[in-house]
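A protein chain is absent from this complex, but the other protein chains hold their places.
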Amino acid sequence: MIQSTFFYTTAIILFLIGLYGVLTKRNVIKTIITLTIMETAVNLFLVTIGYVKNGTAPIFTSTISDVHKFVDPLPQALVLTSIVIGLGTTALMLSLAIRLYKKYKTLNYLEMDGEDEK
Amino acid sequence: MIVLIYLSAIVMIISALYAVYAKDLLVSVVALGINSLIVSVLFFLMHAPDVAITEAAIGAGLSTAIFVFAIKHTERKE
Amino acid sequence: MKSNYAVLLIAIPLLVAFLQPLFSLINKRLTKWVTFLTIGFNFIYSLKLLNYVMANGAQIAIIGNWKPPFGINLYLSPFSMLFATIIYFVALIVLLVYLIDKPTEVDDRMSIATLLMVMASGAITLTGDIFNMFVFVEILSISTVILISFNNKGISFKGAFRYIVLASLGSSMLLLAIGFIYGSLGTLNLASIAYRFNLLNPVYASVIVFLFMAGIMVEAELFPFNAWVPEAYKGSKSYLNALLSGVVGTTGIYVLFRMFITIFGSGQNHIQVIGSVNFNAVIIVIGVLTTLIGEFSALSQKDIKKILAFSSMAQMGIIAVTIGVANMNSINAGIFHLINHAFSKSLLFIVAFPIINIVGSANIDKWEGLGRKNIFLAIAFAIGSFGLIGIPFFNGFWSKMMIVESVVSAGGWMYLVIGTILLSALVETFYFFRIIFKLFVDKKIESTYSVHIFIYLAILILSIIVIYIGIKPSFLATYIHKAAIDLVDKSHYISTVLGVIK
Amino acid sequence: MISNILLYTMIAAVISFALGQKLKAVRWSFSALFLGYVGFQLYGLYGQWGMVETHNIFSLGSINFSLNFGITKLGWFFAFFTTIINIMIWIFSIVKNMNEKEERGINFLWILLAGSNLAIFFSVDWITFFIAWEIMTWTSFFIITPGWKNSFKAANWYFILSMFGAYAMLVGIWWLYATPAIHTLNIASSIALLAKLSITAPGTVGIIIALFVLSFFAKSAVFPFHPWPAEAHAEAPDDFSPYLSGIMIKYGLYGILLFIVPLFIQIMKVNPNIAMVNGIPVYSYILAWFGAITAVLGTYLAIVSNDMKKLAAYSTVSNIGYAVTSMFILSSAGVTGGLFHVVNHAVFKSAIFLSLGAVKFRTHEREMHKLGGLATKMPITFLTFLLGIIAAAGIPPLNGYASKWIIYQALLSGHFPFLTTMIFLASTGAFLYLFRALHSIFLGQLPRKFNNVKEVPFLMQIPMILGILSMLGIGYAPGIVLKPIGLAVKAMGLTPMTVENTLMVGKLSSINTAVVSSTFIGAFFFAFAFYLIGKKRHHVEPLDNYTAGQDPEEFGLTPELYHFALKFYEPVKNIFRPIEEKLNIKNYYRALVRNANSFGATLSEMFKLSGAGSSMIFVLGLVVIILAGWML
Partner (left out) sequence: MKNTQGMVNAFFAFLLVVILGIFFFNAINQPLGNGLVLNKDNPDLSKRVSIHYILKNVHNAEDYLAQHKSSYFRNRDKVKSSNLEFGKTKNAESGSANEVTSIVVNYRGFDTLGEVTVLFISILGLGMLLHENKKKYWAKPSLIVRTGANFLFPFIVLFGVYVFVHGHLTPGGGFPGGTIIASAALLLILGLKDFKNKLTMTKIIESLAGLTFAGLGLVGLFTNGSFLTNFLPSGTMGLLVSSGITALIYIAVGIKVAAELSSGIMEMNGGGEE
């Protein structure tokens, strides 16, 4: 079955790509995209922590109820919450981006110096 | 089966790089959608159906919609 | 169990917040009053709990009837209740001013955001579970964004955007740290993390602590993560900045205190060297850098909001140094200084609000002669800055004395640290002296803005506190002493929560 | 006993502030009367040595903060003579503040300052000393800058240097408390323990002494910190300058006498392996040199200054130099001389400043070349100024001579040839600027616009007359002042000089001041008699000259032209110009300020850089912090 180190490495690589993007990109919406990538990477990392080799989904059904083969449900609960938090922050950041664009007519963060800067 | 998973992981990383480097914002939003779609597939393969559905509905579905709305109200080129 | 009702401090504001949209359909000003009354309830109830806890020691409040290592619990101790009470009190004073600010059509959303922000920071001080703390940190950062963009100028959106980028960067790192902790220790409860933290592999543990620090330093306004401070403070209304620095900053530093001395600390001699990384030195270097940057950037500023922003960043740096030094005196000094800073900085921000309206601009060169126009505001500003700088018989003096004593007694390269801190304190004294001098210059100012009675009330309350702590700090000293003991005593924390002696 | 004196001072300050805007005279006379009562109480306290009162404020962690006051011989002496001088000044300011707008705030802060002044002299442990020190510093700022536009630039140097000194002392105090060998806040015991520690850990003791010396030198404007008194005294309200240069600048000297000098004496006794330079520890010798340099620098700067109050301020700096030098040669004559000079300087310098205040009260002019010929118009002020500068120059009948005589005794008997030459150079140089001031202000030609200048009201003349009497009195019988000084010197562990009411016995020689003063006074009357007998002098108008019958006015001649006062010592300035360019302390300070501001600007610029730039600093910050974790 799948080696979980593989998922850990993908998660970390994705996280680092996102971090690199945040630090270098100047476009407002591009930064939001890179932050979302980072959040997905962290979610992938969290779920891989709960992954048990050849386990089954932690749900009792009429056919499956062998408790010891269950995958760890707690990281999944955490990821459930963190995905929705990610959605919340992304929605807020995007509305900020819209208001910034309406005010400064540009999405490039460097060129946003309005008159009330001084 | 294993090859499929390794392949999807590679696609995920490529779509993430694409999302970061694409000049056109819509293209990078689509790449982001692909990325979260593949992640929800991986969640499913890791026996986390709950998270898979949520990631699909929120990550692929709604986030992309919100991004498109935002681009509609601002501009497309970087 | 009586202490389980402590969760009301969080449940009632949440319930009221969910109801606020209905109130806003009736009348927007009503939501302002509802927020004020709920925070008032929170303050009174937390005062009662504080005295209860001071009398019979630390308690835990259980949620969902699952005992601590398995369920989520709130840890009510002199340290956490003291800070919850101070946060609610500062928020109450700021809301007093917000009640009479001119109405806007987004007032209902704004009062909900303030209510949730204060609830979240109170919850962070109380919670005993690491993921629960993450969720409340998230609520805190989102409502801070709303608070900053309430002023709806270009700069406030820039400040808000920069804050939310850093905050979500920090929270992903926080989540990564929680993942690492759960992966190795298999628990999310702070007490059981504390109990088994030293079993961790040193390199692994240092990664956890670095990631956790990255997550919290955004709220605590410490060096690499405080790029948002100047623009956010310039963008938001000045009395709301009192919330930013008094509530958000205090919560950030509270978490640093709690995590670095009780949870990651090594029992009696506080933070230990994890693997090859000496975290005492890391925090001290962060604190010194923040203080230097904060003070010297404030020197060249002309805008009062930015000056006060940089000065609150610098004070947080000084408190971070006391966390780094981590002997008994320095923890007492850090707690005392954090309380003093919360009061005197909020007083300065609240006084700045009417002054900006009277003078018409936040640029201090235009403030000349204000003392002639409104002597009460000028004296209040002087009291606030004396409290912050540490003039004898004002509240900052005692905590500054203790900070110098504790850092000097740590010996070794601490003399360099105390040198930079006092150099920056000298710079801070200078630019506050420059502002006070400008206030009392003999010049005429005409303005029609009349200061509302509530603003005077808020300023009066805070000035009385600043002076009272200065003259008779003994009543506060008992609280701080108990809080410091509760903070440092790791095995007591573990035994109250888990019932297991370390 | 002392704490309720301080409490009454607080109450008095509030009462006098509460008095209405119109009751100015009542306010100042009330404060003068109150201080008289305090002086009387202090007199009553003479003799109750070693009585200590403690009030503990709170204790947290392992420190308990408490205010404790006690009467020491040195402290009582300083407190008593400063209160007397303060009463004199307040009588002067009753009238002076008639048309002063800011006087209500100044009065409130000044009474608090007087209270903190007493608290400094009566504090027995370091915390009380530091609290009183900071209250004194802060109240004096707001008196110097009571809201006048340009007084900020003048006072900000005073502010930065004294706060720098205060923080240095703060670190010193807590370093004392933190070192396990000492671990006490009481001043006396910290001296003894520090001396013992100097055997084992001379390095730490050296740094602690350096910190305290830094703070005291910053307060008393000794060599590296000498520029601030000029602007601060010039800009201060005219009745506050005598207080500032008579009393406030002596706190540093009080600190030295309280802590540093007894410490050096103890170290000399206790610690055998100390590098000695003809009888005293080497660092005490170096500090003496600092005093000497201040004396010479003060004289030079006084010579070249053109503003009368700046001139007086620089002369204070040079007098401080004499006192510091004589104190640091650690002989009993040296310390007595230094202490005596502090008192004498306070007396004659406040007399000089009072007369300058009177001149400014009438003429509202500070530049010396715009004044002249006021002697006839303001005789009493002229007389005070004349006797003041004679005392400052150290000429026998007046008190300056007595203390300078002891200082020279100490320097010569201690075999310090170079120090003596420096002090001698400085005090002879004093003649230059003192008589220049006398000539430019009182002698010479009276400018037209001061024709109807009258003498200052009688109430302002009283302190001046008191000044004259005390100068003559101390000159005639220095024993009155020298006896309490002897007690203080004995408390420090030195054998006091043998002194009678009018007799002073030094190592090399002894002098009977009564005989000396009476001969001088006799000679003066003899000369005065000659002046009266002589033929009636015919006063020649300067304008009565060969303008060939034409009216001198149209010719453009005015009396002011004949008043040579503007570039009086230009040649002296030209001699020292090359040196002044290179090592001018003021330029160094200005450069320091410029760098601090630009450093601040670049830092705040770092935050403004949006997007790319700021993330670079973000990254650098993280890398620095991670490395700090490893290295330290």
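By written order: A, B, C and D. Residues from 1 in each chain.
Keep this in mind: a contact is a pair of C-beta atoms (placed from the backbone, for glycine too) under 8 Å apart; a residue touches a chain by one contact, two chains touch by 3 or more.
What you are looking at is a predicted structure, and each value in this text was computed from that prediction instead of being measured.
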Displayed chains that the missing one touches are A, B, C, D
In the whole complex, not just what's shown, which of C:L185, C:I284 or C:V417 touches the removed chain?
C:L185
Residues of chain B in contact with the chain not shown
48-54, 56-58, 61-62, 65-66, 69-70, 72-73
Tell me which stretches of chain D touch the chain missing from the display.
612-613, 615-616, 619-620, 622-623, 626
Listed in rising order, the chain C residues that touch the chain left out are 1, 4-5, 7-8, 11, 14-15, 17-22, 25, 61-67, 69-72, 105-106, 109-110, 112-113, 116, 123, 129, 131-132, 135-136, 138-139, 142-143, 145-146, 149-150, 180, 182-189, 192, 195-196, 199-205, 207, 210, 498-501
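The working rule: only the chains that are shown with their structure count from here on.
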Counting only Cα atoms for the centres, state how far chain A is from chain B in Å.
10
Centre distance in Å when chain B and chain C are each reduced to the mean of their C-alpha atoms
38
Quick one: which residues in chain C touch 2 or more of the other chains?
158
Using the touch definition from the top, which residues of chain A touch two or more other chains?
18, 22, 97, 112, 117
Which part of chain A faces chain B closely enough to touch in the complex?
2, 6-7, 10, 13-14, 17-18, 20-21, 25, 27, 29-30, 32-34, 36-37, 40, 43-44, 47-48, 50-51, 55-59, 71, 76, 79-80, 83-84, 86-87, 90-91, 94-95, 97-98, 101-102, 107
For chain C, which residues are in contact with chain A within the complex?
131, 135, 138, 142, 145, 149, 153-155, 157-158, 160-161, 164-165, 167-169, 171-172, 175-176, 178-179, 182-183, 188
Looking at the complex, which residues from chain D come into contact with chain C?
57-63, 65, 101-102, 127, 130-131, 134-135, 138, 141-142, 145-149, 152, 156, 159-160, 163-164, 167, 170-171, 174-175, 177-178, 596-597, 599-601, 603-604, 606-608, 610, 614, 617-618, 621-622, 624-626, 628-632
